[in-house]
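Showing just some of the chains, left in place.
Labels run A, B and C following the written order; every chain starts at residue 1.
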Amino acid sequence: MSADPPITPELVAAHGLKPDEYQRILTLIGREPSFTELGIFSAMWNEHCSYKSSRIHLRKLPTKAPWVIQGPGENAGVIDIGDGEACIFKMESHNHPSYIEPHQGAATGVGGILRDVFTMGARPVASLDLLRFGAPEHPLMRHLIAGVASGIGSYGNSFGVPTVGGSTKFDRRYNGNILVNAMAVGIARQDEIFYAKATGVGNPIVYLGSKTGRDGIHGATMASAAFEADAQEKRPTVQVGDPFAEKLLLEACLELMKTGAVIAIQDMGAAGLTSSAVEMGAKGNLGIELDLDAVPCREPGMSAYEMLLSESQERMLMVLAPEKAAEAEAVFRKWGLDFAIIGKTTDDLRFVIKHEGEIKADLPIKELGDEAPVYDRPSVLTPRPATIAADTIVPPISHGEALLRLIGSPDLASKLWITEQYDSLILGNTIQGPGGDAALIRLGDGPKGLALTADVTQRYCEADPYEGGKQAVTMAWRNLTAVGALPLAVTDNLNFGNPENPKIMGQFIGCLEGIGEACRALDFPIVSGNVSLYNASEGQDIPPTPAIGGVGLLEDASRGATLSIKRPGDAILLLGE
Amino acid sequence: MKARVTVTLRKGILDPQGKAIEGALKTQGLTGIESVRQGKVFDIELSETLVGTAETLLEEACRKLLANQVVEDFRIEILTEY
Amino acid sequence: MNAAVILFPGSNRENDVCRALEQASGKAPARVWHAEDYLPLGTDLVVLPGGFSYGDYLRCGAIAAQAPIMKAVAAHAARGGLVLGICNGFQILVESGLLPGILMRNANLRFLCRMQHLKIERTDTAFTSHYRPGQVIKVAIAHGEGNYVADEDTLARLEGDGRVAFRYCDAQGTLGGAANPNGSLHDIAGIYSENFNVLGLMPHPENLIEPIIGGTDGLPLFLSLAQFKKAA
């Protein structure tokens, strides 16, 4: 085993930590961090985990309503849908991985969001996806579109959840940075919801699922690997999805949850073992001690650093009731999944990592999350565009030509080529799949149903972030009401460019204000979501794209309205202005 | 001319297929099998008669279509018997 | 009718087919784990449900075909017991040799989920007695590897014995062309065993059993099965 590299300013920079952020680490722990600790900080304090650029703005969103059981902050949001049942849902992005390897990137995006939902005890009943591609004629685009569609399809189809809706649009400003946002929706009994908060000192921490490999260890390893002889071998690798393992994980988790063995559970998503363990401990006001020698590994010779930062898929972390550990293990063996006790909860509020007889990290667990930097980044609000009086515009082309162009535009073209690759019918509850205003599914044997939608019009958000944000929410609301549902709550995925650019920050703030305003006016709270910043390539930022996922309830799904005209002679009414 | 292109997963990349097959072989009682990784072969007939040109052509085919170089490696063999 | 639905790791349409069986027969089927050696006593019908057993890695259905329970299923079939394999279940049946041929990747290499018309080839079997002769039905398909391939002799035998159960067609019943979604030889969507007690098909009749979900053209298959045993 090679020794850990020394901590240099270059190494710190390669971990995405700014000099003042590193200073903050020094002050916090009163010494130089070890290499492993540096990796932990970089994972916990990057934009993805810490929300450092967006946190102060997100606080302004409305997240409460009498029917909200759990708002943002857990794996997914939870709402009351009556009869003791809860709907659990969330949306998440996998933009960058999908550009590097579209099939696996999109597939693992779907896998990740499904895990978020079933981690909380829900059985997934539907998924949706929002896609933004570049210009169809861009040389890479065919490959990206085909790969993303097959990736989403293959994961959801094999896992066994119907993909019932979404949205696909094209704009050349996504040429270098496509968007792949996936939304998952599940159902659980309200008294059988599981959370990430650990309780009890000395309880076993259990690792479940697939083995850990060197998957998706972030770019920092590349730099650090230069210190090792076999750098080439250890270059960060793409995460590969295994929907089969995920399906087994789902069934095993739901079976285990019924036994009462699970105290806390968290899926290993971004920043894998590190963020899941820290989160469980910090939420429960407990320390966590892990012994990495017990972690099931796919490859020999993995370092503590690699195990802590690996983003291998289809893995979970649980705190178990000690007396039920054997029963839990039996369930996991039945499903052919790895199961290992890799640590315990402690009362000292430290995050301690042991590996090969050494202490590789010893950090204050709460501060890892709470003391992450928070930025109020400079912003320049997008100026309100002047109102244009319609009668002052000379039509540039004839109506006929305009109609032809509209029909021929990729945005309006049929998306069947994509959606036919998704199993939208499995579970036998899909009343309206892809192709309607909102998807419509029946819950169990009925009569209740859910309406689901995911969309945004980035063109509006770019022209006027505030109005565009409002429009995105009201569109979701209208889509849900159009199928006959009562809109209940929202999940969002805020895709923006580089937040260090004040104009982009202005777009972000503008959109959020619009979204918040519309949600408040409509009593349509935001219960979960995700922020994806730095969507830019070669200096080109994407248009502001705050995806809105909406969920609505129908007391009687058979009363739902679908898009198709039912018979000749029916009257057509136009409502509204 | 005949050629065979073999495409295999890069080292370290998860191979769910290989893993499932490995598990199945083990439960079938085939002890002695430690690990399995799955790849693809393409048996290709070419109208080309120059080995050098054929190799260039196949390399292009691999880069464009047959292999996904983010996760896969490829190897080209010209099978002389033609 | 006593039905047993086999669960393999990766099965995912077992609830769909259980619902259809229960609706048709009034009786919930038994669920049998693949690692079992025996079927429940008195089983009339074995169902291999849709899904991605073992992820459909290697060849679809190949690993599941080796499961312990498959010996019992083969014995049940040999005794004349009814076996229904839907989608992945069909793939498992051909991999285990209970039906001839093989299901390969769809001709366009893509997974395909859509509504599909089928022509019912005969109505004198345990599976189709509730359909009308020559009836064209609309059911769902959802598969990536449903392209039925067999050698000439096998195809000739299947045709000669009248063992093709369903063929892909358009709404008017015209076979082939664009109506064939996956390139299957002879537009085959499902076939019977020699004694007509084993049926494998790619489409999902279990997803078309209620008007609210898009139609009821799948229901007669389950009604046929339910009443076949009641009559016997």
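Points to keep in mind about this one:
The rule is short, and it goes like this: contacts are C-beta pairs under 8 Å (C-beta built on N, C-alpha and C of every residue); 3 or more make two chains touch, one makes a residue touch a chain.
Bear in mind that the values here come from a model prediction, so they are computed numbers and not experimental data.
For the complete assembly in this file, the formula in terms of the labelled chains is A x1, B x2, C x1.
Note that in this section only the chains that are shown with their structure count from here on.
Averaged Cα coordinates give subunit A a centre that lies 37 Å from the centre of subunit C. Here the spacing of subunit B and subunit C, counted between their Cα centres, is 34 Å. With touch defined as above, residues shared between interfaces to two or more other chains in subunit B number as follows: 16, 20.
Of all residues in subunit A, those touching 2 or more other chains are 242, 244-245, 336, listed in ascending order. By the touch rule above, subunit B contacts subunit A in their complex via residues 10-16, 19-20, 23, 68, 70-71. Across the interface of their complex, subunit A is touched by residues 9-10, 12-13, 15-16, 19-20, 50-52, 54-57, 110-114, 140, 142, 144, 204, 206-207, 209, 212-214 of subunit C. Contacts from subunit A toward subunit B in the complex involve residues 100-101, 103-104, 210, 213-215, 233-234, 237-242, 244-245, 298-299, 312-313, 336.
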